[in-house]
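Every protein chain of the complex appears in place save one, which is left out.
Now for chain A:
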């Protein structure tokens, strides 16, 4: 990091500012610096350097005081983050604790955050699927939310572009609903997952199980080695940060790449208060930053600003960027900023067992976690009592189980001589939710955080569509599991609040019309052309795919457009 001489305006002036260093901010930093722009990346949390700042990464389970369990006092004091599956003794230090950064839950919302360089890219589940036109055309078809201003053909080359660099493993599956990409070799389905795949093909025809596509270097290409990354070693301890760079994160990939250009300045502990708008110039001129430690306020200036603060925080920053021209938040002529917020419905699960194929088990660990069942409902036409659809995760594995009865030498022998369980099959639903006007992120009128920034107020809930979809998932999966001979089938409603899916999206949606959207087809604010939003906040609808790959592609595409516009002096 360059030394910042905060006194001189010249030293505080850059070509571009990127707010946030997570998965999309990292991509903005890479693209802009590679194109020669002197770029400042602002990160509200601390620096996390790859791989030296992964303190737990090489520890064996017995090296953790509580063998990876989170102590009760932390669970009680931090109930929200404690509900996240990845919040464990080995990864707690990468999560924001509830007590550190409060927010207002108008309705229950489990907001999972990673405030550090790399953000949640250190912690993500690494599942990466492309969208298809079935997804982009959803709102146009049924009229809920507005039409996306882009189609698959607009983003397809950018999917390829980011896939090649990030390293995505997957098969060429030839499915229109889940377009193929530029993949590294897939992680294979195991015997039972493959059996389920074959059975579905025979019994349904249009329902598919594919190897989950994930951002792991199954077989690195030269471009990945050049980043200093190595082949994934199947540790599946990703949430600790990977010393091999086996999975994609800003820390292991885009940020060091950007730093190598010599054009990157990374500024941790920089809490963004707001974006500065200049009425005379008719554009944003910079960003007002509060030092997280000293609370000193500093202004930084640039010709273009990328807002990649994460879906909720990007809304917060824009809402808090008020001026005479934009009294309700930057670019908010439509009054829709913060509205039409949505998420993914992960509440429904199903488990089962299988007593066949007992001659097989698995060896080693699968970083892709198993299979993925692309959306098969309402694909070509509306056919159910709910809008849109859901995808399903699918995994099967056998566990070594010990007979824990008795005590003494016999118990010890039992513990050291486990038996294989039956195959245990698990699936969860990844459902599209419909963005609605009343689902929104707003600013608290009365409460501020320790830096004086208004607290975020989140109002989001399940609706009838979500409940109908959950019922259908349970019904369809029970039917499929029954047909293929799985037993002991159990449907589960986790009852979890929105947010725990960690796929919150929207509030600054893209669209054709400035009256009904905030961003144009290049993620540019309709009303303030030198500000770009390319994180989850830009999403017009959510579809069913894990969204990060789409954020990466939209970011690279927007950065390319922004730089060409800069060169044409249009910004």
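In this text, a contact is a pair of C-beta atoms (placed from the backbone, for glycine too) under 8 Å apart; a residue touches a chain by one contact, two chains touch by 3 or more; residues count from 1.
The rule is simple: contacts and distances are computed from a predicted model.
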{"item": "Protein name (UniProt record) of the chain left out of view, among \"Lipoprotein\", \"Gluconate 2-dehydrogenase subunit 3 family protein\", \"Helix-turn-helix\" or \"Amino acid ABC transporter permease\"", "value": "\"Gluconate 2-dehydrogenase subunit 3 family protein\""}
{"item": "Touching the absent chain when the full complex is considered, from A:411, A:489 or A:527", "value": "A:411"}
{"item": "From A:233, A:261 or A:351, residue that would touch the chain that is not displayed", "value": "A:233"}
{"item": "Interface residues of chain A (partner: the chain not displayed)", "value": "58, 60-62, 65-67, 69-73, 187-191, 193-194, 233-235, 237, 358-367, 400, 402, 404, 406-409, 411-412, 415-420"}
